[in-house]
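Data first, discussion second: the structure below is written as structure tokens.
Every protein chain of the complex appears in place save one, which is left out.
Letters A and B mark the chains in the order given here, with residues in each chain numbered from 1 onward.
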Amino acid sequence: MKAFVRYSPLLLIALAWEISSRLGLVSTLTLPALSDVVAAWFDLAKSGDLVANAATSLWRGSIGLLLSIFVGGALGIGMAWWRPLNVLLGPLVELFYPMPKSALIPVTVLWLGFGDGSKILLIFLGCMLPVTIGAFNGARGCDRMLVWSVRSMGASRVRALWDVVLPSAAPELLNGIRSALALTFVLLVSSELIQARSGLGYLIGFLGGGGVYDAMFAVVLTVALLGFLADRLYLVAMRRVLIWRE
Amino acid sequence: MRHFKLRLAGIAAALLMSVGAHAADPVKIRAAWVVPVANWPSILFAKPDIARHLGKSYVFEDVHFNGTPPMITAMANNEVDIGNLAYSSLAIAIENAGMDDLRVIADEFQDGVPGYYTNEYFVLKDSPIQKVEDLKGKIVATNAQGSAVDIASRAMLKKHGLEDKRDYTVVEAAFPTMKAMLLQKKVDLIPGVPPFSLDPELRASARVLFTQEQAVGRSQMIVWVARKDFIAKNRAAMVDFMEDSLRAVHWFLDPANRKEVLEIAAKVSKRPSASFESWLFTKNDAYRDPNMIPNLEALQANIKLQKDLGFIKTDIDVKKYSDLSLVEEAAKRLK
Partner (left out) sequence: MARVAQRAPWVSAIGWGAARFLPIGLLLAAWELLSHSGAVTPFMLPSIEAVVARIARDAGTGELAVNLGLTLYRSLLGFAIAAVAGIALGLFISRSAVVRWFFDPVISVGFPMPKIAFLPIVVLWLGFYDVSRITMVVSDAIFPVVTATIAGIQGVEREVLWSARNLGASERRLQWEIVLPAALPQILTGLQVALPIALIVDIVAEMIMGGYGIGGAMATASRFADSRGVFAGLVEIAIVGFCLVKAMMLVRRRLLLWHPEALDAANG
């Protein structure tokens, strides 16, 4: 019951969607009624396409996301605390932030071809943006006096980093990871849209290209739903971490 | 799932082969497609057992592309072996991408062949546009500037004295959204290709202003292309593959298999089979050569028109960029 009240806004939106398309407020030419989308979803699920393609996408997405959390997090904190790293890698990272990742395909194909590697790379690059910025800003925002006092008490650099910098960077870093988690789902679709043999983005691409909009939106909703579940799980985990910190 | 079954069949066949004495590795042939069902590679071997050499001399992978540009990139990087190119993209790949080793190896479909479908260009039924000249000052939709469908409408408008930018505005939209664009009066003219042009709702409220056949005559719309080196290196496997492809094409075009063909089309595209019934692989569909022989004269004329409209700069002799020996050799074996 609690969960029902909590997530009822989604039901309201779903209802608004259904009613507006049934009443003809929105042209069903491009936005089919939700009930049709749901029916198409069951067909896709029954045929096994949805599960198989979702599994591939989630696999690519998780690897890309995990890489971005570890590399991006380390890079962000490192850049905030060790100037040579900031000077050497900062400009390079900043150069790649605003690039549409799908426009990089002519470049990545030279190096990784068109397989899973290039798709994971695009997800990784896209997810790095919020993680690195969050880690960098969080680590820089940490109280210097605290670090100096810990250091003067004889703590090593690593110790100070672990005990003082990391905890104070945590809120921004964790929110950055939340954004990265959401972006993973957006990016896995765009990385599979251009060219693929499998994955949810592949399904969206060819269903949209063929004008099978009810099935296409069924896949779009599946992506959103998976993202929603991941976000909820993450929020629960994040709350645990932050409570533990206090 | 389809891929999975194919792969299983491939593995099973490979196992059988390895028992035999000559267990040479099969050649991997990767073929690109954009539109499910309408492009042969998306459905070619969806009928099990049709490909006799599959898993023996070659293995097959079909790859979906969201349009031609990434497909050309993939071919340049040897990430795909058989491209599925409109004539317009073929000329562009040869001229601008410098891929002078591209060879046309087979037909996919042709437009404007007598007795078969030709693409139609629609206006609203109650629109004041009665003849092409009336498009002056109007908004013309196209799928992509410089595409084969776009070239036909440009050529038609030019024949009637209308030039892009000076006399009319061109906007781009995807084929599936064209109907909505026209019905909601966002644009005045849309191009129609199957299955979208056969939509009953569109046909009820729109009328055909002109057809591609009236605009440019016969078009060799889409061809299969492969790179010269790949053909030379894997000739035997490619002939085997073309043999299987021909067998598949014959099977799909045979009215006796109608019911099963429609079921396969529905399964691959996730559309109801009824949506294919009235047109797919019939006279209401574009012409698909049963022997997969492209019409090189039409291709030459199309590419010349493309040059006349300013989309490419040099003359391209299509004979130089064709190699029909594979498909001809494969056809001999089927006799």
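Keep this in mind: a residue touches a chain if its C-beta (ideal position, glycine included) is under 8 Å from a C-beta of that chain, and two chains touch if they have at least 3 such contacts.
What you see is a predicted model; the values in this text were computed from it and never measured.
Screening B:76, B:149 or B:225 against the full complex identifies B:76 as the residue touching the chain left out. Counting over the whole complex, chain B has residues 68-69, 72-73, 76-77, 92-93, 95-99, 144-146, 171-174, 176-177, 180-181, 184, 186, 311 touching the chain that is not drawn.
Taking the whole complex into account, chain A touches the unshown chain at residues 5-7, 9-10, 13, 26-27, 29-31, 80, 82-84, 87-92, 94-104, 106-107, 110, 129-130, 133-134, 137-138, 140-144, 171-172, 174-176, 178-179, 181-186, 189-190, 201, 204, 208, 216-217, 220, 223-228, 230-232, 235.
The rule is simple: only the chains that are shown with their structure count from here on.
Annotation: 36 Å between the Cα-based centres of chain A and chain B. Those residues of chain B whose C-beta lies close enough to touch chain A in the complex are 1, 3-4, 34-37, 61-66, 70-71, 73-74, 77, 79-80, 174-177, 179-180, 183-184, 195-196, 267, 269-271.
Chain contact summary for the complex, chain A toward chain B: residues 27, 29-30, 40, 43-44, 47-49, 52, 105-106, 109-110, 113-114, 193-198, 202, 205-213, 215.
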